[in-house]
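The other protein chains are all here in position, but one chain of the complex has been omitted.
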Amino acid sequence: MPKVPGMIKGLGVTARTMAETIKPKKLGGGAHTVQYPHEKESPPIRARGVIALREDNCTACMLCARSCPDWCIFIEAHKDLAPPRRAGGAPRKVNKLDRFDIDYALCMYCGICVEVCPFDALFWSPEYEYSEPKIADLLHDKTKLGEWMETVPEAPALEAGAEKKKGK
Amino acid sequence: MVAPLSDDTLALPGDGLREGVVNALRTALGDALLDVVLKPNDDLWVRVRTDAWRQAGLVLRDTVGCDYFCFLSAIDWMPSPYGKSEEDPTQPKEPIDLTVQQGYAGGDTRLQVFARVTNLAKHFGVTIKADVADAHPSIESWVTVYAGANWHERECHEMFGIGFDGHPDLRNMYLPTDFEGHPLRKDFPLLARMVKPWPGIADVEPLPGDDSEDEG
Amino acid sequence: MTDLADRQKLSYIAAQAADARLNVELETEGMTLNIGPQHPATHGTLRIIVRLDGEQVVWAEPSAGYMHRGYEKLTEVRTFPQVTALINRIDWLGSFANEVPFILAAEKLMDIEAPPRAQHIRTILFELSRIANVSLFLGDLGVQLGAVTPVFFAFRDREYVLNLIESATGGRFHPNFDRIGGLKDDLPAGWIAETKQVMKRLRAFCDEIEDLLFGNEIFQSRLRGIGVIPADVAKQYGLSGANLRASGVDWDLRRDQSLPLAWDKVDWKVWTHPDGDSFARCWIRLQETRESTKIVDQLLDTIPAGPIMAKVPRIIKVPEGEAWVSTENPLGEMGYYVVSKGDLGPFRVKIRSASFNNISIVPWVLRGVYVPDVISILASLYFILGDIDR
Partner (left out) sequence: MSLLAADLPYWAQSLLRVLGGTVAVLLPAGTIVYLFLFKMMSFMQSRLGPMEAGPYGSLQLFAEVGKWLQKEDIAPENADTRVFRMAPLVVLVSTFLLVAVVPFGPDAYFTDFDAGVFYMLAVSSISTLGILMAGWSSANKYSLLGGLRAAGQLIAYELPMVLSVIGVVIQAGTMNLQSIVIQQNDGEIFGFDGLGNPFLLTQFVGFLVFMISVQAELTQTPFDMPIAESELVSGYMTEYSGFRFLIFFIAEFATAGVFSLIASVLFLGGWGLPFSWFGWESVDGIDNWMNVGGPLILVTKMVVLSGIIMWVRFSFPRMREDQLQRFAWKVLVPISLVNIMITAILKVVF
């Protein structure tokens, strides 16, 4: 067979792609793009979208703030009395959060804070739609971070051959 | 399977390959070869006298066969006088030990130039170091040995303030021409860490009327 | 080969002649053209100052540093885990590949080795980031030469690779997944099957690009014999990766050094090309993308079971010492010279990035070419700004 000139082949590639795109979705064609915001792609479970805070678990131990490479976590707390664990015990002294801010304008989404947290207070949520017109509004306080908790998914099942993981 | 490495790479237990390199360097440079650290089957560090820097490069290129230029840079061995800016301002500052202590293959000066070249045929690399005087840090240029050293020496010049004699064009590469200071020297402060307070300071208000220290 | 060397010589003579013409024959001044820092062809902010006689380059000088972020300084105030989060921004298109040599260097200093499963998955992700990176190059190449369509194909199919990386690591561009002693997490269920599908796609993408671009006669006439770099010059300048192999040097760090990664367990080929011209560099990258999909396919079948983390203390202090580890990254040889003083963080990290060396040859290779060739040569050398400036 004589060699087809490369230019003709090139025209063939674009024509084929056009046919693919025009072909209805049902037949396996269609565009590869998604018409945001009418339809949305759901990010994978592990996607690092936004950090959620479970306030009750936080002990203000400062580990996350110290391990943050960007210094974008700010924590203040006060001592408080909590009801005893067992009935009849003495009330426990706990650290209650006054302030837990993450400045998403600085955050580089490395996930180190979530990883170092020893008390399971920080979680990743794949939520991504929280852009703001004003940069100052990207500072999420503890209420807002707490609201993200609803969007935190279960950790995905693991591929065959993986060891069972302990903890989170 | 991938083609096996050449026979020379599968070095002997004593790593005859790298020992051969050291011997070749010693023969060519004599007592200008100051120190050697050899990790068998892993890596090789040599330190040469400052005035033998260019000659060592020539020997490495022509005799040892390391004709591939990997990188050239410098180290400031003085510990940073500023620490990591991660201390509580309310606590007294711990003094920082500023003794200069060099790494592999030793050294006498605070600043050291080091470079790495590779032998592509026999699959090994050599890290070569040389001291540069603290007062007037300068050393011969490698541009005539390895053409690629040009940019690396320019970078090194602006970042460490080390002069390279015989370099054709020792302009700043990244910084503005009138920039003062040498950013990668340890005594150059990292301002980004100093203008902001460290957020890692524990800020927990005690219960009213409770002065007992932290527990659990 | 001699033919190409002759062409290079001719372009040199042409540059000299143009230089002479500027001052003597016509008493013109020539024109200094700033390509960049804001220019469509410099993907980032690289500035190239060229002096022209007509459209012929008499002299060219890249001016980097518009994006210098001082990573070598920043690493000195960070702990080892924090450095990992930082350095995957060096070559932002192949980010996981940036983490690996640094982690390997730290592991070398600590004298630990990741378990086989972790090594395997590291290699897979490494190759995926290579595919993500180089597929974008293949598309971008078209844009640099005026063909608009390939880049959309590249973005289209790279998206699938990025989705894979995201579903495994959580980050599309900055995985921060590699840890001293292993990996952060195991693969999610179903990932292997999905990856195999995507690899099939990517091979089809390579075929499309080959038909659309590499087979095109205009494309070939634009790149063949342009920007010839002979092997000895390439080695002198420390060119690496596809740029070096395109000059006929058979050198691939994946094969030519022993690292605790899984490349030696599968069957693949190192491609070289004798010409050393722009076309050779692009062609090598195309072949390497195909080769990478093959590597990934084979590795997926042989992932060993077991843990993904070695026994590592919770707070990592790296013992005193110096270590150099480099790997064959998408752009070329990427290495870290890590000096530790037994602290939480490194004492000094010298980052040897591929693009810095690859671009340092630009003044040499651009003399005597025409303005359109400036673009095609730069495109074929393939640099990422973050990788030059660090």
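Should a chain be cited, it is by its letter among A, B and C, assigned in written order, with residues numbered from 1 in that chain.
As a working rule, contacts are C-beta pairs under 8 Å (C-beta built on N, C-alpha and C of every residue); 3 or more make two chains touch, one makes a residue touch a chain.
Keep in mind it's a predicted model, so treat the numbers as computed, not measured.
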Which displayed chains the hidden chain touches across the whole complex: A, C
Residue, one of C:Gln82, C:Gln144 or C:Ser340, that touches the chain absent here: C:Gln144
Given A:Val4, A:Ile22, A:Ala105 or A:Ile135, the one touching the chain that is not displayed: A:Ile22
Residue of C:Trp59, C:Phe137, C:Phe153 or C:Trp283 in touch with the missing chain, whole complex considered: C:Phe153
For chain A, residues in touch with the removed chain: 7, 10-11, 13-15, 17-18, 20-22, 31-33, 35
Absent-chain interface as seen on chain C, which is shown: 31, 33, 39-41, 55, 142-149, 152-153, 156, 212-213, 216, 218-219, 221-222, 370-375
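Here, only the chains that are shown with their structure count from here on.
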Touch-based graph of the chains, sorted into line, ring, star, complete or other: complete
Chain at maximum distance from chain A, centres defined as averaged CA atoms: B
Interchain centroid distance [CA atoms averaged], chain A/chain B, Å: 38
Distance from chain C to chain B - Cα centre to Cα centre, in angstrom: 24
Where chain B touches two or more other chains at once, by residue number: none
Chain B residues touching chain C - in the complex, by the definition given at the top: 1-3, 5, 9, 43, 45, 67-71, 73, 75-76, 79-80, 84-85, 101, 103-104, 114, 116, 120, 123, 125, 127, 146-148, 150-152, 159, 173-175, 183-184, 186, 188, 190, 193
For the chain C and chain A complex, residues of the former touching the latter: 78-79, 81-82, 84-86, 117, 149, 153, 156, 159, 163, 166-172, 174, 176, 184-192, 208, 211-220, 303-308
Chain B residues within the chain A interface of the complex: 86, 196, 198-207, 210, 215
